[in-house]
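For this depiction, one protein chain was excluded, whereas all remaining protein chains were kept in their positions.
Up next, subunit A:
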Amino acid sequence: MQASAVEIRKVNKYYGPFHALKDVDLSIPPGKVTCLIGPSGSGKSTLLRCINFLEEYDSGEIRIDGQLIGYETPGRKMSGRKLREMRRSIGMVFQQFNLWPHMTAKENVAEGLIRVRGLSKAEAETRAAEALTKVGLADKMENHPSRMSGGQQQRVAIARAIAMEPRLMLFDEPTSALDPELVGEVLNVMKTLASEGMTMVVVTHEMGFAAHVADQVAFMEKGELVAVDSPQGIFHAPKDQRIQNFLRTYHERNSF
């Protein structure tokens, strides 16, 4: 068996007295799609954000390709420079897109290539154009975010991440802020990425996506990782009562 792309061991996270992640264990296999599902407030975003250390975990370990992130050794913080180096190879896509509004689509994508990877402007723009073409936005490169639909903005955000050539992509509810008719275009880009063998961790409320694209699904509740299983196992034969409840609520809300 191949080593994990991300190995999460006994991770705990507190917000003050609030215990947000409780001894979470999870292995993310390389080249596969892992979906994180669970009720609101269960800690999905928190866990995802611990993986690139946007959120600091308090104890336990998170290893990216074997290397501990955020800490030099358990308890001793990693230097900013080292952390930045590790983050370069981890792409992240946010619910709110978080594009830089003062830059065009192409500039948004080229920015990291220039300022972080140190590419020349010309080279960066060529690569930005490639990445934008890949997400189907060849004709929107000179647009500012304010002149794009939510779906287009999110695809720019994905292009911005993949242009950095990450080994791992994190998605935090990438389609939750989108009008329903725009969800498909973003999911399609993600499916393409998955089919190319990108390691992906996706927090999502799109159960269809989780059921059809994920290789494994992790269910969280109240800061605990309740179960990790195949989509089949989670959606069609959930052993845990909490998963059954969650799915029942989900189906009730989405049926009419």
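As a working rule, a residue touches a chain if its C-beta (ideal position, glycine included) is under 8 Å from a C-beta of that chain, and two chains touch if they have at least 3 such contacts; residues count from 1.
We adopt the following convention: contacts and distances are computed from a predicted model.
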{"item": "Candidate names \"Phosphate transport system permease protein PstA\", \"Carbon-monoxide dehydrogenase small subunit\", \"Sarcosine oxidase subunit alpha\" or \"Amino acid ABC transporter\"; UniProt protein name, chain not shown", "value": "\"Amino acid ABC transporter\""}
{"item": "Selected residue (touches chain absent from view) among A:Gly38, A:Gly112 or A:Pro174", "value": "A:Gly112"}
{"item": "Touch with the omitted chain, as defined above, among A:Arg147, A:His236 or A:His251", "value": "A:Arg147"}
{"item": "Option touching the unshown chain, where A:Gln96, A:Ser120 or A:Ser176 are the choices", "value": "A:Gln96"}
{"item": "Chain not shown: contacting residue from A:Val33, A:Ile69 or A:Met164", "value": "A:Met164"}
{"item": "Where the unshown chain meets subunit A, residue by residue", "value": "52, 54, 80, 84-88, 90-92, 94, 96, 98-102, 111-112, 115-116, 144, 146-147, 157, 160-161, 164"}
